[in-house]
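Mind looking over this structure? Questions follow.
Complex shown without one protein chain; remaining protein chains in place.
Then we have chain A:
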Amino acid sequence: MTISHDTFTFVADLVRRRSAILLEPGKEYLVESRLLPLAREAGASGVDQFVAQLRANPSPARTAVVVEALTTNETSWFRDVAPFDALRRHIVPELRAGGLGRLRVWSAACSTGQEAYSIAMTLQEVLVPTVAVEITATDLNEQVLERARSGTYTQLEVNRGLPAPTLVRHFQRHGSGWQVSDELRRWITFRQHNLLDVPPPGGPFDVVFLRNVLIYFDLPTKRAVLERVRAALRPGGYLVLGAAETTIGVHDDYERVVLDRATVYRSAGGRAAAAAPAAAPTTAATATAASLAAARSTLAGVPARPASAAVPPRPVLPTPARPAGSVFAPTSTRGAGLT
(Lines give C-alpha, C1' and ligand atoms only; values in the text may rest on other atoms or scores of the structure.)
Protein backbone atom coordinates (compact mmCIF):
# COMPACT_ATOMS: atom_id res chain seq x y z
CA MET A 1 0.00 0.00 0.00
CA THR A 2 1.34 3.43 -0.85
CA ILE A 3 -0.03 6.84 -0.12
CA SER A 4 -1.25 9.20 -2.81
CA HIS A 5 0.83 12.07 -4.11
CA ASP A 6 -1.80 14.47 -2.81
CA THR A 7 -1.63 13.06 0.72
CA PHE A 8 2.14 13.17 0.72
CA THR A 9 2.27 16.76 -0.52
CA PHE A 10 -0.18 17.89 2.13
CA VAL A 11 1.66 16.16 4.98
CA ALA A 12 5.09 17.28 3.77
CA ASP A 13 3.91 20.86 3.58
CA LEU A 14 2.34 20.68 7.04
CA VAL A 15 5.48 19.23 8.58
CA ARG A 16 7.72 21.74 6.82
CA ARG A 17 5.66 24.67 8.07
CA ARG A 18 5.52 23.36 11.62
CA SER A 19 8.99 21.94 12.10
CA ALA A 20 11.30 22.99 9.23
CA ILE A 21 11.83 19.31 8.57
CA LEU A 22 11.90 18.64 4.86
CA LEU A 23 10.07 15.54 3.67
CA GLU A 24 11.13 15.22 0.07
CA PRO A 25 9.56 12.96 -2.54
CA GLY A 26 10.92 9.51 -1.77
CA LYS A 27 9.92 9.82 1.90
CA GLU A 28 6.43 8.48 1.27
CA TYR A 29 7.28 5.33 3.19
CA LEU A 30 8.18 7.40 6.23
CA VAL A 31 4.89 9.26 6.16
CA GLU A 32 3.00 6.05 5.70
CA SER A 33 4.79 4.06 8.40
CA ARG A 34 4.48 6.85 10.96
CA LEU A 35 0.85 7.69 10.23
CA LEU A 36 -0.55 4.21 9.72
CA PRO A 37 -0.90 3.51 13.46
CA LEU A 38 -2.74 6.84 13.88
CA ALA A 39 -4.97 6.00 10.93
CA ARG A 40 -5.84 2.63 12.41
CA GLU A 41 -6.67 4.16 15.74
CA ALA A 42 -8.91 6.70 14.07
CA GLY A 43 -10.73 3.87 12.32
CA ALA A 44 -9.63 5.02 8.87
CA SER A 45 -9.05 2.48 6.12
CA GLY A 46 -5.58 3.82 5.50
CA VAL A 47 -3.34 6.87 5.61
CA ASP A 48 -5.02 8.50 2.61
CA GLN A 49 -8.43 8.36 4.25
CA PHE A 50 -6.99 9.47 7.60
CA VAL A 51 -5.35 12.52 6.06
CA ALA A 52 -8.50 13.30 4.06
CA GLN A 53 -10.45 13.29 7.35
CA LEU A 54 -7.88 15.60 8.90
CA ARG A 55 -8.15 18.00 5.96
CA ALA A 56 -11.93 17.96 5.99
CA ASN A 57 -12.09 18.49 9.72
CA PRO A 58 -8.84 20.05 10.94
CA SER A 59 -8.17 20.49 14.63
CA PRO A 60 -5.03 21.81 16.30
CA ALA A 61 -4.75 18.72 18.47
CA ARG A 62 -5.00 16.23 15.61
CA THR A 63 -2.62 18.28 13.49
CA ALA A 64 -0.10 18.39 16.32
CA VAL A 65 -0.24 14.62 16.71
CA VAL A 66 0.49 14.16 13.00
CA VAL A 67 3.42 16.58 13.08
CA GLU A 68 4.75 14.93 16.20
CA ALA A 69 4.49 11.47 14.69
CA LEU A 70 6.73 12.63 11.85
CA THR A 71 9.22 14.63 13.86
CA THR A 72 9.65 12.53 16.96
CA ASN A 73 12.88 10.66 17.06
CA GLU A 74 12.58 7.02 18.04
CA THR A 75 12.81 7.18 21.80
CA SER A 76 12.02 3.73 23.01
CA TRP A 77 14.81 2.03 24.87
CA PHE A 78 15.97 -1.32 23.52
CA ARG A 79 13.13 -1.77 21.10
CA ASP A 80 15.60 -2.13 18.25
CA VAL A 81 17.93 -4.56 20.00
CA ALA A 82 20.42 -5.10 17.18
CA PRO A 83 22.64 -2.01 17.78
CA PHE A 84 22.92 -2.72 21.50
CA ASP A 85 23.63 -6.35 20.79
CA ALA A 86 26.42 -5.27 18.42
CA LEU A 87 27.80 -2.92 21.08
CA ARG A 88 27.84 -5.63 23.71
CA ARG A 89 28.97 -8.60 21.69
CA HIS A 90 31.33 -7.10 19.14
CA ILE A 91 32.30 -3.48 19.55
CA VAL A 92 33.18 -3.49 23.24
CA PRO A 93 35.08 -6.83 23.11
CA GLU A 94 37.06 -5.55 20.12
CA LEU A 95 37.91 -2.30 21.88
CA ARG A 96 38.84 -4.16 25.04
CA ALA A 97 41.15 -6.46 23.08
CA GLY A 98 42.92 -3.30 21.94
CA GLY A 99 43.72 -2.38 25.55
CA LEU A 100 40.82 -0.09 26.24
CA GLY A 101 41.05 1.96 29.40
CA ARG A 102 38.35 4.44 28.61
CA LEU A 103 35.30 4.28 26.38
CA ARG A 104 33.83 7.43 24.87
CA VAL A 105 30.43 7.31 23.25
CA TRP A 106 28.37 10.04 21.62
CA SER A 107 24.60 9.70 21.50
CA ALA A 108 23.73 12.27 18.83
CA ALA A 109 20.20 13.70 18.57
CA CYS A 110 19.49 12.00 21.89
CA SER A 111 16.02 13.45 22.37
CA THR A 112 14.79 12.63 25.89
CA GLY A 113 17.79 10.42 26.61
CA GLN A 114 16.50 6.85 26.34
CA GLU A 115 19.23 5.88 23.89
CA ALA A 116 22.03 7.35 26.03
CA TYR A 117 20.76 5.54 29.13
CA SER A 118 20.31 2.33 27.16
CA ILE A 119 23.95 2.60 26.07
CA ALA A 120 24.98 3.17 29.69
CA MET A 121 22.97 0.16 30.89
CA THR A 122 24.49 -2.04 28.20
CA LEU A 123 28.03 -0.91 29.00
CA GLN A 124 27.56 -1.40 32.72
CA GLU A 125 26.64 -5.02 32.07
CA VAL A 126 29.69 -5.80 29.95
CA LEU A 127 32.51 -3.58 31.18
CA VAL A 128 34.73 -4.09 34.16
CA PRO A 129 34.68 -1.14 36.57
CA THR A 130 38.27 -0.20 35.69
CA VAL A 131 37.14 1.02 32.27
CA ALA A 132 35.97 4.61 32.50
CA VAL A 133 32.82 5.32 30.52
CA GLU A 134 32.14 8.80 29.19
CA ILE A 135 28.92 9.27 27.29
CA THR A 136 28.17 12.57 25.61
CA ALA A 137 24.55 12.99 24.61
CA THR A 138 23.42 15.92 22.50
CA ASP A 139 20.30 17.39 21.02
CA LEU A 140 19.37 20.69 19.46
CA ASN A 141 16.40 21.08 21.74
CA GLU A 142 17.17 22.33 25.26
CA GLN A 143 13.75 21.29 26.52
CA VAL A 144 14.24 17.62 25.75
CA LEU A 145 17.76 17.82 27.21
CA GLU A 146 16.35 19.02 30.48
CA ARG A 147 14.11 15.99 30.64
CA ALA A 148 16.97 13.74 29.60
CA ARG A 149 19.21 15.09 32.37
CA SER A 150 16.58 14.40 35.00
CA GLY A 151 16.52 10.76 33.96
CA THR A 152 12.85 10.57 34.91
CA TYR A 153 10.31 8.78 32.77
CA THR A 154 6.63 8.12 32.98
CA GLN A 155 5.15 4.68 33.39
CA LEU A 156 4.10 4.77 29.75
CA GLU A 157 7.65 5.53 28.67
CA VAL A 158 9.25 2.71 30.64
CA ASN A 159 6.66 0.31 29.26
CA ARG A 160 8.05 0.87 25.78
CA GLY A 161 10.93 -1.42 24.94
CA LEU A 162 12.55 -1.58 28.36
CA PRO A 163 12.85 -5.14 29.67
CA ALA A 164 11.46 -5.49 33.19
CA PRO A 165 14.68 -6.97 34.63
CA THR A 166 16.56 -3.95 33.26
CA LEU A 167 13.96 -1.60 34.71
CA VAL A 168 14.26 -2.95 38.25
CA ARG A 169 18.04 -3.11 38.04
CA HIS A 170 18.65 0.47 36.92
CA PHE A 171 15.61 2.50 37.97
CA GLN A 172 13.89 3.59 41.13
CA ARG A 173 10.33 4.74 41.61
CA HIS A 174 10.11 8.53 41.43
CA GLY A 175 6.69 9.96 42.13
CA SER A 176 4.34 8.29 39.68
CA GLY A 177 7.21 7.53 37.31
CA TRP A 178 10.72 6.14 37.39
CA GLN A 179 14.22 7.57 37.61
CA VAL A 180 17.50 6.18 36.28
CA SER A 181 20.08 5.38 38.96
CA ASP A 182 22.45 8.16 39.99
CA GLU A 183 25.41 6.07 38.92
CA LEU A 184 24.30 5.82 35.30
CA ARG A 185 23.30 9.47 35.24
CA ARG A 186 26.84 10.41 36.27
CA TRP A 187 28.21 8.65 33.19
CA ILE A 188 26.37 10.91 30.80
CA THR A 189 26.93 14.58 29.94
CA PHE A 190 23.99 16.13 28.12
CA ARG A 191 24.77 19.11 25.88
CA GLN A 192 22.97 21.29 23.43
CA HIS A 193 24.46 20.78 19.98
CA ASN A 194 23.67 21.24 16.30
CA LEU A 195 24.82 18.32 14.16
CA LEU A 196 26.23 20.73 11.58
CA ASP A 197 28.48 22.50 14.08
CA VAL A 198 31.89 21.31 15.19
CA PRO A 199 31.51 18.13 17.24
CA PRO A 200 30.80 18.49 20.95
CA PRO A 201 33.58 18.15 23.54
CA GLY A 202 34.13 14.67 24.92
CA GLY A 203 35.74 13.06 21.88
CA PRO A 204 37.32 11.59 19.96
CA PHE A 205 34.61 8.99 20.26
CA ASP A 206 34.95 5.24 20.02
CA VAL A 207 31.30 4.88 19.06
CA VAL A 208 28.72 7.37 17.77
CA PHE A 209 25.00 6.59 17.79
CA LEU A 210 23.15 8.67 15.20
CA ARG A 211 19.93 6.79 14.65
CA ASN A 212 16.85 7.85 12.71
CA VAL A 213 18.13 11.36 12.10
CA LEU A 214 19.65 11.29 8.62
CA ILE A 215 16.30 10.19 7.19
CA TYR A 216 15.05 13.72 7.73
CA PHE A 217 17.83 15.43 5.77
CA ASP A 218 18.52 16.01 2.11
CA LEU A 219 21.68 14.58 0.56
CA PRO A 220 24.06 17.56 1.03
CA THR A 221 22.98 17.86 4.66
CA LYS A 222 23.43 14.12 5.26
CA ARG A 223 26.92 14.38 3.79
CA ALA A 224 27.80 17.39 5.94
CA VAL A 225 26.58 15.67 9.11
CA LEU A 226 28.46 12.47 8.29
CA GLU A 227 31.61 14.54 7.72
CA ARG A 228 31.26 16.16 11.14
CA VAL A 229 30.72 12.77 12.73
CA ARG A 230 33.69 11.26 10.93
CA ALA A 231 35.88 14.04 12.31
CA ALA A 232 34.57 13.29 15.81
CA LEU A 233 35.23 9.55 15.58
CA ARG A 234 38.51 8.00 16.54
CA PRO A 235 40.03 6.35 13.42
CA GLY A 236 38.47 2.90 13.30
CA GLY A 237 35.62 4.01 15.56
CA TYR A 238 32.08 2.91 14.87
CA LEU A 239 29.04 4.82 13.68
CA VAL A 240 25.64 3.30 14.44
CA LEU A 241 22.80 4.49 12.21
CA GLY A 242 19.09 3.69 12.15
CA ALA A 243 18.01 0.54 10.33
CA ALA A 244 16.74 2.56 7.37
CA GLU A 245 19.91 4.62 7.02
CA THR A 246 23.33 4.14 5.41
CA THR A 247 26.51 6.04 4.56
CA ILE A 248 26.69 4.28 1.20
CA GLY A 249 26.31 6.73 -1.66
CA VAL A 250 26.48 9.60 0.83
CA HIS A 251 29.98 9.60 2.32
CA ASP A 252 32.91 7.43 1.21
CA ASP A 253 35.03 7.44 4.34
CA TYR A 254 33.03 4.79 6.15
CA GLU A 255 33.30 1.06 5.82
CA ARG A 256 30.10 -0.96 6.15
CA VAL A 257 30.48 -3.72 8.73
CA VAL A 258 27.84 -6.35 9.49
CA LEU A 259 27.79 -7.53 13.11
CA ASP A 260 25.15 -10.26 13.40
CA ARG A 261 21.85 -8.49 12.77
CA ALA A 262 23.29 -5.00 13.00
CA THR A 263 24.94 -3.04 10.22
CA VAL A 264 27.39 -0.43 11.49
CA TYR A 265 29.93 1.84 9.81
CA ARG A 266 33.61 2.03 10.66
CA SER A 267 35.43 5.27 10.19
CA ALA A 268 38.27 4.96 7.69
CA GLY A 269 41.45 5.02 9.74
CA GLY A 270 43.84 7.91 10.06
CA ARG A 271 42.85 9.94 7.05
CA ALA A 272 43.13 13.70 7.23
CA ALA A 273 39.88 15.59 7.31
CA ALA A 274 38.37 15.69 3.85
CA ALA A 275 37.35 18.95 2.30
CA ALA A 276 33.96 20.08 3.43
CA PRO A 277 31.22 19.23 0.96
CA ALA A 278 30.59 21.99 -1.52
CA ALA A 279 26.83 22.01 -1.39
CA ALA A 280 25.32 24.12 1.32
CA PRO A 281 23.08 22.32 3.76
CA THR A 282 19.46 23.34 3.73
CA THR A 283 17.38 24.62 6.55
CA ALA A 284 16.36 21.06 7.26
CA ALA A 285 19.46 20.77 9.39
CA THR A 286 18.04 23.20 11.88
CA ALA A 287 15.08 20.97 12.50
CA THR A 288 14.56 19.63 15.93
CA ALA A 289 14.36 15.96 15.31
CA ALA A 290 13.31 15.51 18.88
CA SER A 291 10.11 16.31 20.62
CA LEU A 292 8.38 14.73 23.50
CA ALA A 293 7.11 11.32 22.73
CA ALA A 294 3.36 11.28 22.74
CA ALA A 295 1.30 8.50 24.09
CA ARG A 296 -0.54 8.32 20.86
CA SER A 297 -1.63 4.75 20.98
CA THR A 298 -4.77 3.47 22.54
CA LEU A 299 -4.56 3.89 26.25
CA ALA A 300 -5.66 0.77 27.98
CA GLY A 301 -6.19 0.03 31.61
CA VAL A 302 -6.56 2.13 34.67
CA PRO A 303 -4.19 4.62 36.28
CA ALA A 304 -1.22 3.22 38.09
CA ARG A 305 -1.34 3.16 41.85
CA PRO A 306 0.46 6.00 43.58
CA ALA A 307 4.05 5.14 44.23
CA SER A 308 5.41 4.59 47.69
CA ALA A 309 8.75 6.07 48.57
CA ALA A 310 10.08 2.75 49.73
CA VAL A 311 12.67 1.29 47.43
CA PRO A 312 14.04 -2.12 48.27
CA PRO A 313 17.74 -2.80 47.95
CA ARG A 314 19.04 -3.79 44.58
CA PRO A 315 17.70 -7.25 43.89
CA VAL A 316 19.59 -10.25 42.72
CA LEU A 317 17.31 -11.90 40.24
CA PRO A 318 17.35 -15.59 39.58
CA THR A 319 17.59 -16.58 35.97
CA PRO A 320 14.17 -17.49 34.62
CA ALA A 321 13.70 -20.92 33.09
CA ARG A 322 14.42 -19.33 29.76
CA PRO A 323 16.34 -16.07 29.63
CA ALA A 324 13.60 -14.57 27.55
CA GLY A 325 13.69 -11.41 29.59
CA SER A 326 17.14 -10.68 28.30
CA VAL A 327 17.67 -7.52 26.35
CA PHE A 328 19.22 -9.63 23.69
CA ALA A 329 16.62 -12.32 23.28
CA PRO A 330 16.73 -13.62 19.73
CA THR A 331 14.36 -11.95 17.36
CA SER A 332 13.91 -12.38 13.69
CA THR A 333 15.81 -10.15 11.36
CA ARG A 334 14.57 -6.66 10.88
CA GLY A 335 13.17 -5.88 7.47
CA ALA A 336 15.44 -4.64 4.76
CA GLY A 337 16.51 -1.01 5.01
CA LEU A 338 14.24 1.52 3.41
CA THR A 339 16.96 3.79 2.17
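Here is the rule we use: a residue touches a chain if its C-beta (ideal position, glycine included) is under 8 Å from a C-beta of that chain, and two chains touch if they have at least 3 such contacts; residues count from 1.
Criterion: contacts and distances are computed from a predicted model.
Chemist: Match the chain absent from this complex view to the correct UniProt protein name in "ATP synthase subunit b", "Two-component system chemotaxis response regulator CheY", "ABC transporter ATP-binding protein" or "Pup--protein ligase".
Modeler: UniProt lists the chain that is not shown as "Two-component system chemotaxis response regulator CheY".
Chemist: Which listed residue, A:Gly46, A:Gly113, A:Gly161 or A:Pro200, touches the chain dropped from view?
Modeler: Spelled out, the listed residue whose C-beta touches the missing chain is A:Gly161.
Chemist: Can you work out which residue in A:Arg18, A:Arg62, A:Arg149 or A:Arg173 touches the chain that's missing from view?
Modeler: A:Arg173
Chemist: I'm checking contacts with the chain that's been left out. Which of A:Arg79, A:Arg186 or A:Arg256 qualifies?
Modeler: In the complete complex, the chain left out is touched by residue A:Arg79.
Chemist: Considering the entire assembly, which residues of chain A contact the chain that has been omitted?
Modeler: With respect to the unshown chain, the touching residues of chain A are 33-34, 36-37, 74, 76, 78-82, 155-156, 158-161, 163-165, 167-168, 171-173, 212, 242-244, 295-305, 307-308, 310-312, 315, 317-318, 320-322, 324-325, 327, 329-335, 338.
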